[in-house]
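A single protein chain has been omitted; all remaining protein chains appear in their positions.
Moving on, here comes chain A:
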């Protein structure tokens, strides 16, 4: 057996009914290792600037070739930037920037190895040469958009303070490019993110947000802000979060979907943590707007808004209640039936954490009509959504009152639940077996054990549970065996063996 991990611990608590409801809530990242492809619907960490002027260069290979031949070679660039000719500085930097903006195979490493980054950083401070500043900023942005090593090359050349200074440049295209570069650096991870924050990036960045800021620029700012909120271990400093939050709330009122999307992502990062982190966010009163955005027609907005709310309900009962009061339960039914399986899955995950709450919250869940779509999802959803729905049902049956559990059964939860016992996923099977055991506890209280036995058998569940007694996972087969012995063993009635005694004729007293 492998050593116990966090999740097994969770399972144990889960089995001890009513022992620790907080532990039933499931944080997003149970496992940090991913086997899957990075999700297409996740927010992008780093972006290269391959926009307008470079577009032409990518149009046709021939043209690209022609441009390339007309320009300087890497060696010439190195010479030029190290020389003293400002005109050549510009020309070389521009050439480098163009190379780095190529759509395919930009030569990031060659540029780094050529050692020109310190020069490019130096050019950032040439306030007298705006074009050079801009080209250098752009080139550095694209280098920073690469791997961690490539980003590091930019940071270690001292780019951070230079870019922070440029945020306040009187030239908008320069401050915009700096925002972008800083976004890439922040996106690298918690270390650089915090180093930006220590370099006081936040005040000048926030100062750029005004009603007159053009939408395109505002999108860049929002994205960079979201990267400043992103990543755990450690989380961004609380002080920084408090500074950023009011601006996020303002941005959340915008109508542009990209701005809304990135703002929601930012909030989702801030809520992806312990309860005190969640607290800082919910106390701003942001939840009603987030819930509203969960119903947005834009998938790119729904995804992070749902994620953020999903994170909030991993928090305390009070925090979950705030999400409920903000109306999350009225939006979830439609999300459980969303055409995108990923949304269904996230919605079910959210629901599973609400179902982990006290029974008055479970009651609200019933009142808002969540049971029907939940059972539907369990029956017909994609497997990853079904898996979350199983958790929702499990939590519901753990924390719900007998009456509530009865209602769930009346909605027909048993059939799809039992069908999923043939899932190819040991953990899901175990959770279902625990849920069945919860259902039996409720049935016992109602003296309806026999009826439940009947239903389970009629729906083909008994056969599946019997087959699970040969499952390769010990926990699964034990759980299956336990159910059989407890509820389905016919006449047999095993008893327990006491300690053995002496061989005398009679007992002495």
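One rule holds in what follows: a contact is a pair of C-beta atoms (placed from the backbone, for glycine too) under 8 Å apart; a residue touches a chain by one contact, two chains touch by 3 or more; residues count from 1.
Rule of thumb we're sticking to: contacts and distances are computed from a predicted model.
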- Choose one: "Gibberellin receptor", "Centromere protein N", "Sorting nexin-3" or "Exportin-2". The correct choice is the protein name in UniProt for the chain not shown. "Exportin-2"
- Spell out the interface residues on chain A facing the chain that's missing from view. 2-3, 5, 7-8, 16, 19, 30-38, 341, 380, 382-384, 423-427, 430, 454, 457-460, 462-463, 467, 471-473, 475-476, 491-509
